[in-house]
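A single protein chain has been removed from this complex, and every other one stays in its place.
Presenting chain A:
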Amino acid sequence: MSPGDIVSAVLLPLGAAFCAVGALGVLRFPDLLTRLHAATKPQTIGLVLVLAGVAPQAGSVTAATPLLLVAVFQLITAPVAAQTIGGAAYRAGAVDPGHLVLDETAGD
């Protein structure tokens, strides 16, 4: 077993675990904003870890560089999706005040 295999063996399950926890959060958190936290972010880390785990198996640098591109685009686009959905829910008044301890914008 080469060092690259060990890296893969550690990172792939770790990434999968983060993705699984994110999916579990989507199921179990109570409202839209809290679900959005779970849906967009542990999943991002999970994907980056999976990509890092796949990289040693790619065989060559040229085969591994597109993985880097996937990670970069994931990091750029995930917050855009989260902010768009979160912002729409906030402006539409779809935020459940029962799950907020504090809302500094409530007076507006």
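One rule holds in what follows: a residue touches a chain if its C-beta (ideal position, glycine included) is under 8 Å from a C-beta of that chain, and two chains touch if they have at least 3 such contacts; residues count from 1.
One rule holds in what follows: contacts and distances are computed from a predicted model.
Per the UniProt record, the chain missing from the shown structure is "Na+/H+ antiporter subunit E", taken from the list "Na+/H+ antiporter subunit E", "Putative tricarboxylic transport membrane protein", "Sorbitol dehydrogenase" or "Histidine kinase".
Listed by residue number, the positions of chain A touching the unshown chain are 18, 21-22, 24-25, 28-30, 33-34, 36-38, 40-42, 44-45, 62-63, 65-66, 68-69, 75-76, 78-79, 82-83, 86-87, 89-91, 95, 99-106.
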